[in-house]
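Handing you this structure, nothing more for now.
Note that one protein chain of the assembly has been removed; the remaining protein chains are unaltered in position.
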Amino acid sequence: MFSGIVFSSVGEFLQMGTYAFHVWTVYGVFAIFLFVNLYLPRVQRRQFIREQQRRAQRDAHTGKANAGQNAVQADDSVVPGESE
Amino acid sequence: MTTHPSPQQSNQRPQVSTFSAFQATLRRDLLIALKRRNDLLNPLMFFLIVVSLFPLGVSSDPVQLTSIAAGTVWVSALLASMLSLDNLYRADYEDGSLEQLLLSPQPLYFMVLAKNIAHWLISGLPVVLLAPLLAYMLYLPADAYWTLVFTLLLGTPVLSLFGSIGVALTVGLGSRGLILAVIVLPLTVPVLIIGAKAVADASLGVSLGMHYALLGAILAMSLSLAPLASAAALKISVN
Amino acid sequence: MTTHPSPQQSNQRPQVSTFSAFQATLRRDLLIALKRRNDLLNPLMFFLIVVSLFPLGVSSDPVQLTSIAAGTVWVSALLASMLSLDNLYRADYEDGSLEQLLLSPQPLYFMVLAKNIAHWLISGLPVVLLAPLLAYMLYLPADAYWTLVFTLLLGTPVLSLFGSIGVALTVGLGSRGLILAVIVLPLTVPVLIIGAKAVADASLGVSLGMHYALLGAILAMSLSLAPLASAAALKISVN
Amino acid sequence: MWLWFSKLGSPKWFYELSSKWLPWLVVFMAVAMTVGLLWALLFVPEDYQQGFTNRIFYVHVPVASISLACFPLMAGAGVITLVWKMKLADMVAKSAAPIGAWFTAVALITGAIWGQPTWGTWWVWDARLTSMLLQFFLLIGVIALRSAIESPDAAAKACALLSIVGAINVPIIKYSVEWWNTLHQPATDLTMNENGANGPEIWVPLLIMIVAVYSFFVISLILATRNEILVRERRSQWVMDIVAREKV
Amino acid sequence: MSASAAATSVHAHDAPASPLLQASALFCERDDRVLFSDLNFSLFPGELMQVQGSNGSGKTTLLRILCGLNSSYEGEIYWDGVAIDEDRESFLASLLYIGHRVGVNKILTARENLRWSSALHAPVTDADIDAALDGVGLAGYADVVCRNMSAGQHQRVSLARLLLSPARLWVLDEPFTTLDVHGVKTLERLLADHAGRGGAVLVTTHHKLDVPYELRRLNLDR
Partner (left out) sequence: MSASAAATSVHAHDAPASPLLQASALFCERDDRVLFSDLNFSLFPGELMQVQGSNGSGKTTLLRILCGLNSSYEGEIYWDGVAIDEDRESFLASLLYIGHRVGVNKILTARENLRWSSALHAPVTDADIDAALDGVGLAGYADVVCRNMSAGQHQRVSLARLLLSPARLWVLDEPFTTLDVHGVKTLERLLADHAGRGGAVLVTTHHKLDVPYELRRLNLDR
């Protein structure tokens, strides 16, 4: 079942026969895909937290209650998914 | 003011039957269409124009036109049906009639069904009737005419019923037209495929029982389920 | 209330230049489209979906698809452009912004032009950019790609400009979509014919100078005249 | 059952539970993905027909097969949203749609890149490809509807309904497309299954990759859902605590 | 403009046996602003209640919630003692709602509009319709297409429904908008009459109601 590494050199590995372009584009797309779907949520999460912290600070300064009442103030919709 | 029924009387007053409410809604929608004669003419004109874009845009060669005739007529019927849908609930939403409909004590299924039937009579049926003429213009073989008419007859109501769900979902939105098409067109692919295939097969002499059975099944299913989905969607949209 | 300019001051106040009003209108329309991201996505998706209906309806045979590719892409671009037009003045009419536009002391020509340019940037340009992909899917010969892009680049603004006249004429009417299509489609037939012909000719190696010259002339003419017609039509519709 | 259900419906509960499990899942996925990728790239023998393009197989097939899970998932969440009005279900559905669209797009792209050397064309109107394209359209429709409706509540219900209608239609579309294509079969033989040798050295790494991509799907869904939870619950005390605690 | 509001009935009423409409612990939040919370009130037969509040205080929202047109609320609403979700049909059979959008199709004539909207609730004759239009000062306009009517005339067409409907509960959102002085008078009388006959009326308006009838007030402002 395990026939060992089928390439004899790194160059050969990179060439993938004559299919370097196809194989590596696919794996590149896949890598981007992985990256985007794993990393973007983290970015968005951080953005959200930062935004909320700023809001909390602002509210603390202006002496406003933190819940509900003042929310009409501005674009309250800091939705991570929509901030790209 | 003498005829004003007092609320006390009202409990004894005969309630409206679901059927007469159904009838009133159907009649109202047909009346509106009749008054705006455009509603009657436009789906037809659109169908005609789109179909005739093909000889202009593609080629005027009879052989080539023959080979694309069935598909072109079906795609154009699909688009014409889709575009006329915009009127289905829009005006009612904007002037508040839709709220009245939702607040009627009748089962919404029948009210929606009445509106869908009216829509099909206005925009689907004329297209079906005009189709043979256009088929002729595209050099469709003569033995496929009846198949074209019958498949459209089974298929266009499905387009109205499915489309109705899409319009109901988008009726509250500022921009319509396109989003409706984006939602609804993919759902109607089976009807398109079967319909166009049947017409193409008809001229090859293939037996068409299977095609009709499939279209009939889809129609039956959507007649019973789609108005329910539309009704639910309307409730959501008016919220 | 301290900042309120009194009418007496106002006569000394700097008047707004036509250019900055043009800019503000253009920016506003783009902003609205950006906020409703759907406005950006939907013309594209519609274009994609309609194009892919043809293989489904007509045939998946590459040879046959090749022969209808140019026409299909052009017809679909035409329809996508037409349907996205619905948004051009409708919302403004309904909420009264259109009246404000008509009552601005600026030349209406430029205001209308700004709106048309915004519409093309939102719905025409993306379609042009996506066209080669769809052309590939329909097996258009590779040497016709650039022709397709260039003719669409010259042609889609004409569709926006002509379409604008149609929308302006129908903006006050209850039923749109279809009536618009019925008015505008016939007007755009020349563009369609020339564009599709150019693409078809490109793969035959025929010289295309004539086609481009015609399209360019139509574009120049409609750029200078169509906004005037739209402006006049708007005035009539608001009446 | 009911208790469990309402507990599961609590976004807070889900958030905390997923906090616990997420690291393990990530580790598991990382290991499986590394093993799978290395195996696929380095050890799988060259195919006698396709050459080294068979490497694409190990990305394409897992992604394609998992993308098919998306519509049923969204429809299930939709039913829960409409019937039990559970907020969490809608958050999952909302997060699933773009992820599903990504998976479908990647399946289409990798398939296209594979098709070029094997079939000599990037695209054919083959049944499977076409139905995949239509699924992509349906997903975009759901996403477009979601972003078009302003009120989150109405958007939730509308998308739930559309997902259900879509899910009922997906099989119908698939069958009709297959029927359409088998009836006028194009010249090229497009059957995907004929890979010649089918030994364990081919399918074991595939299995590993499927497991890895599956856990990747679950992880990204959880991540997106957690963000959605934070946003929608931003008024509640526990989220404000998290916000206050976190350093960014 | 306003924050949350707990409303109280202003007048103590010599109430009949059971309330027609009852709201219990209603809570509604829009856009992260609490419009009202723990709102409780009952509406008895023969009562005329005006919902008050500044712009944006949630009057329209409240009325739509009560009619079941808006479901983003918490709490319970009872019609005749039964939760409205449970027996929606009998609730709807007794309800007449006229909102900001009055439900008048512009392409149809006044008569055609009324014929349809009443067909959803109770059968009426053409004579009924003529009488109702007469009652709202639109005598002779029965066969005029609504597009050719002014803003106030539209409003009147929709108000003619009040005279055609057998509903016990009227829910009216700013029905006085665009009515002229005479129209305002007529409508005020209609409301009082309805309540006097044992019906119930829930109405929002910013204008000072001048009705010869006891008026309850529900204030949504804090």
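We call the chains A, B, C, D and E, going by the order they appear; numbering starts again at 1 in every chain.
To be clear about the criterion, a contact is a pair of C-beta atoms (placed from the backbone, for glycine too) under 8 Å apart; a residue touches a chain by one contact, two chains touch by 3 or more.
The shown structure was predicted, so the numbers you read here are calculated from the model rather than taken from an experiment.
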- [ ] Check each of E:Ser18, E:Thr125 or E:Ser150 against the chain that is not shown and name the one that touches it.
- [x] E:Ser150
Open item on the list: What does the interface between subunit C and the hidden chain look like in terms of residue numbers?
Closed with: 1-11, 13-16, 20-21, 23-25, 28, 31-32, 35-36, 91-92, 94-97, 99-106, 238-239
TODO: Against the chain that's been left off, what residues of subunit E make contact? List them.
DONE: 1, 30-31, 53-58, 60, 100, 137, 144, 148-153, 155-156, 174, 177-184, 206-207
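Everything that follows uses one rule, which is that only the chains that are shown with their structure count from here on.
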TODO: Quickly list, by label, the chains bordering both subunit B and subunit C.
DONE: D
TODO: Work out the mean Cα position per chain and let me know which chain is farthest from subunit A.
DONE: E
Task: Chain pair with more C-beta contacts, A-D versus C-D - done: A-D
Task: Chain located farthest away, centre of subunit D as origin (C-alpha) - done: E
- [ ] Just give me the whole-number Å value for how far the CA centre of subunit A lies from that of subunit E.
- [x] 51
- [ ] Please compute the C-alpha centroid of subunit B, do the same for subunit D, then give the distance between them in whole Å.
- [x] 33
Task: Whole-Å gap between the CA centroids of subunit C and subunit E - done: 45
TODO: Mind pulling the residue numbers of subunit A that touch at least two other chains?
DONE: 68
Task: Shared interface positions of subunit D, touching two or more other chains - done: 134, 137, 140-141, 144, 147-148, 151, 153, 177, 180, 235
